[in-house]
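Every protein chain of the complex appears in place save one, which is left out.
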Amino acid sequence: MVFRYISRKIVSAQNRNKVNHDAILENGGLAISKNLEENLDFIKSAIGESQDLKIHEFAFGEHNQFSGALVYIDGLVNTIQITESILKPIVSNRKKYKSLEELTISEIRRSILCSGSVTESNLFSQILDGCLSGSTVMLLDGFSKGLIINTEMWEKRDVTEPQTETVIRGPREGFTENLRTNTTLLRRRIKSPKLRMDHMTIGHKTATNVCIAYIEGVARPEIIELLRTRLDSIDVDAVLDSGYIEEYIEESPFSIFSTVGYSEKPDVIASKILEGRIAIISDGSPFVLTVPMLFIESFQTAEDYYVRAFYASITRLMRIFCFFIAVFVVPIFIALSTYHQELIPTTLLFTVATAREGTPFPALFEALVLVISFEILREAGLRLPRAVGQAMSIVGALIVGDAAVSAGLVGAPMVIVVAITAVAGFIIPSQTDSISMLRIIMMILAAFLGGFGIAIGFLGMLVQLATMTSFGVPYFGAVMFSRDQQDSFIRMPLWIMEKRPKNIVYKDKQRKEVIIPPVKSDENVKQKGQDNFDE
Amino acid sequence: MKIDNGKISASQFMFAVACFIQASTLLTAFFISVTKQDSWIVSIFGFLIGMIFLWIYTALMKNFPNKNLVEINDLVFGPVIGKIFSFIYIYFFLTLSALNLKDMGDFVGIAIMPDTPTIVILVSFMCICAWAVRGGIEIVTRYSLFFTFTTSFIIIVTFFLAFNDIDFNNFLPIFNQPFMKYLQGTHIISTIPFGEIVVFLMVTPNIEIPKNKIGKYFTLGFAIGGISLILIILRDIAVLGNVITLFTFPSFETLRMIRLSSTLGRMEVLFAVILITLMFFKISFLYYVSVLVISQIFKLNSHKNIVIGVGIIIIIYSTNLYYSMIQHMEHGSNITPFQWLIYEFLLPLITLTVAKIRKISSSEEGN
């Protein structure tokens, strides 16, 4: 029953037609009338008696014979700018306009206003949109056009160091909740004129600004097109974070692996864009999405490229290894201790058996209890204020774990194993969710089919990864021979990686023309150094 | 009409061939029991004979670069006789999948989980295979490189770890058995692991290699597989000596012998790991090919619809193939090689000859 209901829902969503949700108001498509009062009444009725809606009426002209009004939302606009660059010039203008015929909207725009970004519009929908997103609307009596003047300014967070991806070496800037700031951060890194930032609005209620950033010629046009169509077909009333968009554009919604990457760091996003990926910046979220995302990207961090290649490669291999530890160590322990005791070295077996003796629950149950209680602790630690969270984890991890062992509820080896996997899981932040789920699946498989179950689970994971694509690009292509290997399991020195990833990039494949090793201890340089020294 | 549009690159094809042969190298008992300590010589002979098979397949691939076996049969023998030939291959591929599945099930059932009913093991294994087969050729061959590397790595590492137990005198005496035994051994080896690469004729249209390089990659992959086989047999004979003929899984016992220190040993898990992964590759490949042949003969639009059906047939077939391991071994060394020779050597050879005589080739049509 439930399934039928769910599936019907899913199907109806699939077959949905694109409904025209443009109408924030039913009459949004209406044109502005010439009568100022009528227009203002309309706006008032559209936005309602909101306290933050300000309508400033004024008169100007030689004899104050013209009247107009500024409509804006308080708090979204820069009031000083309104005064200085809109009201002041227009009111203090002493030029003689005899009649409306002499004074045109474009005349005002061109010669009176001192504001940068001004657009003309004769539609209520546009005017309301502008008003609600921080612009000031100027309506004049007797004109069937309004001016939308960009006066956006609101409270926002400064560019700070991101909380999620901290680096020891490398830039410390992080994205903020403001779309414009974020695009600026990107522009500042990529000064190429080919960097495109296409805007669109998603969500009928929130009308969130979303920006797609990519480099033309590097990003594949078909992927851009695919992304555009997917973004266009998003039929939702609210986009409050980029996470909302992620769920709508990913290709394998039922997979536990995520096919959309994210980052909080502009340098990371810039490097992804330079590799031919497309970034999706959504207003109100410091997390910028990138597509297509490959599995191996979870193991790449910003710092990999800022430290030398050897160390970067070692840490990356360690991260991959940790993925396996995090997923497989608990299941392997369960399989070994309940199915394949012959594989445990004899002395170790005695140790494990001693700890096992007297614990009441089966190994799977024991492991599940520990893993789940660990997840609870983690969740609790995240939600609590930081200071309390730390105390929490001490109480939870140390005291409860210790007490559970000494009370004989769980065996000490199981605690150790679960603790190791928990720590290892944190090394790959972007896969933490999939790791926790995989771990539990594998644990159940291991408990029911032993090592064979783990093998089945592992192969199943491989098949799942192989069948997945992210925007048409194979999700897990890192097991093939290709030049993408330069930056997958290990990271080659930067001067060797002369090409962008094969699967993603479009035409502009070359990062640089040839492989140029860094300057060798050149004879000239030496000679020069010697000369300087002599002098 | 192409059922699967997946493409596999040159290196993937190469490693798929290597992986395919490596998968057979782990179950060697049926010919080691025939030729004993000279099995390694026999496997070299078998490798060389296998090269002849390889040459026939390469010639067919070059002659019909965008046709697979079923299409070649139709083209060369006409729709009626060609269909009969293709039907014979359905039998061959299904039997081969069932045999390999049985090998895997036997190993897990005997060595890892003696109390678990084999059908459970087979069903859960085939579920994963079916998942891969549904994804098509790209998914099936995706991990060939990974599997080949892991296997080669494990073979080399265990070779060194076993060095303590290796006694090269175990190879003596050389050539001290009746000539017919060598002939039999060579026959078995060339047909059972090596000749089975005839299945790659089914995926010719999916391979993205220039015509003149197919031979090179095919041979390279074949060589990797063959060398792994020879290495494994060398290691097993050197470690186990004359006892090798007793065991059903010689490699498994060899790895059991490895001992790094007084407590660290028990390496047989490595054998189990590579056996299951390689068998996964081989079975899903054979499974895929069976599904492909059937859907092509019956002119289906997609192979996906019959995946589960064919899977169930394979499972049931494999549970009813032989009553016991002994019968299986007996067939493996005495009957199967002769049967396989028809599918692996005679039919392709006839096809090639007829194609050459009738001067049929698809490459000219295409251009």
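When the chains are written out, they are named A and B in that same order, and each has its own residue count from 1.
Operating definition for what follows: a contact is a pair of C-beta atoms (placed from the backbone, for glycine too) under 8 Å apart; a residue touches a chain by one contact, two chains touch by 3 or more.
In this text, contacts and distances are computed from a predicted model.
Trainee: Out of "FUSC family protein", "CstA-like transporter-associated (Seleno)protein", "Class E sortase" or "Ger(X)C family spore germination protein", flag the one the UniProt entry gives for the chain missing from this complex.
Mentor: "Ger(X)C family spore germination protein"
Trainee: With the full complex in mind, choose from A:75, A:362 or A:429 the residue touching the hidden chain.
Mentor: Of all options in A:75, A:362 or A:429, contact with the hidden chain holds for A:362.
Trainee: Check the options B:21, B:76 or B:113 and report the residue that touches the missing chain.
Mentor: Answer from the full complex: B:113 touches the omitted chain.
Trainee: If the hidden chain were put back, which of B:51, B:88, B:123 or B:321 would touch it?
Mentor: The missing chain is touched by B:123.
Trainee: Which one, B:142, B:235, B:256 or B:303, makes contact with the chain that was left out?
Mentor: Checking each option in B:142, B:235, B:256 or B:303, the one touching the absent chain turns out to be B:256.
Trainee: Looking at A:249, A:288 or A:447, which residue reaches the missing chain?
Mentor: Once the missing chain is taken into account, the touching residue is A:447.
Trainee: Against the chain that's been left off, what residues of subunit B make contact? List them.
Mentor: 110-111, 113-117, 120, 123-124, 127, 169, 172-173, 176, 240-243, 246, 253, 256-257, 259, 262, 265
Trainee: Which subunit A residues would touch the chain omitted from the figure, given the whole complex?
Mentor: 3-4, 6-7, 10-11, 254, 337-339, 341-342, 346-347, 349-350, 352-359, 362-363, 405-408, 444-445, 447-450, 453
Definition applied: only the chains that are shown with their structure count from here on.
Trainee: State, to the nearest whole Å, the distance from the C-alpha centre of subunit A to the C-alpha centre of subunit B.
Mentor: Result: the chain centres lie 46 Å from each other.
Trainee: For the complex, which residues does subunit A have touching subunit B?
Mentor: The contact residues of subunit A facing subunit B are 339-340, 342-348, 449-453, 455-456, 459-460, 462-464, 466-467, 474, 476, 479-482.
Trainee: Applying the document's contact rule, which stretches of subunit B touch subunit A when the two form their complex?
Mentor: Residues in contact with subunit A: 9, 11-12, 15, 108, 112-113, 116, 120-121, 124-125, 127-128, 131-132, 134-135, 138-139, 142-143, 145-146, 263-266, 268-269, 272-273, 276-277, 280.
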